[in-house]
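Removed from the display is one protein chain of the complex; every other protein chain stays in position.
Up next is chain A:
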Amino acid sequence: MDTTVTTGTEESVWGGGNRPLNASYGKMMMWFFIVSDALTFSGFLVSYGFSRFKFIETWPIADEVFTHVPFFHGNYPMYYVAFMTFILIMSSVTMVLAVDAGHKMKKNTVIWYMFATIIGGAIFVGSQAWEWATFIKGDYGAIETKGGRILQFVNAETGERAALRDFSTALPEDRIKHESNAGIWYQKDGYKTSFSLNEVIEGFKASPNILIRTETINEEGEKTLLNRQESLAKLKDASLVVEGANLIRNEYGSRLFADFFFFITGFHGFHVFSGVLINIIIFFNIILGTYERRGHYEMVEKVGLYWHFVDLVWVFVFTFFYLV
């Protein structure tokens, strides 16, 4: 680019004088990075596909997992993710507008558009944090069987999911806490669920309107609902109560689902986060007039490429995690 060394070799091909494919060095390197990062992300998404195809009959249904919208109660599948997608596309738009204003050397316009881009990115990262928190917390709770399968509960009258708190009975029992002085020092207490396994089982036996839903997807594309006898028989395999999700077990179904969710959206969220940081650095550089003095706003264009790439990845994550 124009900022590189200006010696006599300027015009010769091997002296760095010309620009291959009419792209400057920095832009070309940004494209190199983007292509390799695209391959990294596709590796993740395809391995998600691998696990999903492997357990195609029992994979969780995304609309039943992501049903929450902040400040609203009720069942709103996908609305919030759609909102997040829109925010990210919108911040991509302000970024292109910043690049466009940069071409015209309008410093103040670039500043405002960069500011809007940073705000959009921050809203997205915040939304993702909220999404994670909701996912980790869980909402209905479930039972895990000895075979590691998840059993969820459904109210037979309404046909809606039943939470553990809806039917579990409190029993007069104490939970023995694992403490390092009385147990094995390298083991932790583990996480405490609001009900013990016994309380859930007793509560289930006492409420005839609760049925069990297994992970298996039936021909209608819904999870299989057992009748009362089958449910009671299935409950004999119960081994522990699961609430929410972590890397080891999750109440939504296949454990791999939570693992991939944390890994892929986490990796993407980290990209957005670092994108916001880079945008902030560039933002201050613009204010300081660095690019005005340099004579061109190509730096904005380069971070712009990165920012659009993050948006591009999200489009795919959105499809493969939430839609398909």
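Just so it is clear, a residue touches a chain if its C-beta (ideal position, glycine included) is under 8 Å from a C-beta of that chain, and two chains touch if they have at least 3 such contacts; residues count from 1.
Operating definition for what follows: contacts and distances are computed from a predicted model.
Going by its UniProt record, the hidden chain of the complex is named "Cytochrome C oxidase subunit IV family protein" among "sn-glycerol-3-phosphate ABC transporter ATP-binding protein UgpC", "Cytochrome C oxidase subunit IV family protein", "Na+/H+ antiporter subunit C" or "Universal stress protein".
Against the chain not displayed here, chain A makes contact via residues 21-24, 31, 34-35, 38-39, 42-43, 46-47, 49-57, 63, 77-79, 82, 85-86, 89-90, 92-93, 95-97, 99-100, 103, 145-149, 221, 296, 298, 304-305, 308-309, 311-312, 315-316, 318-319, 322-324.
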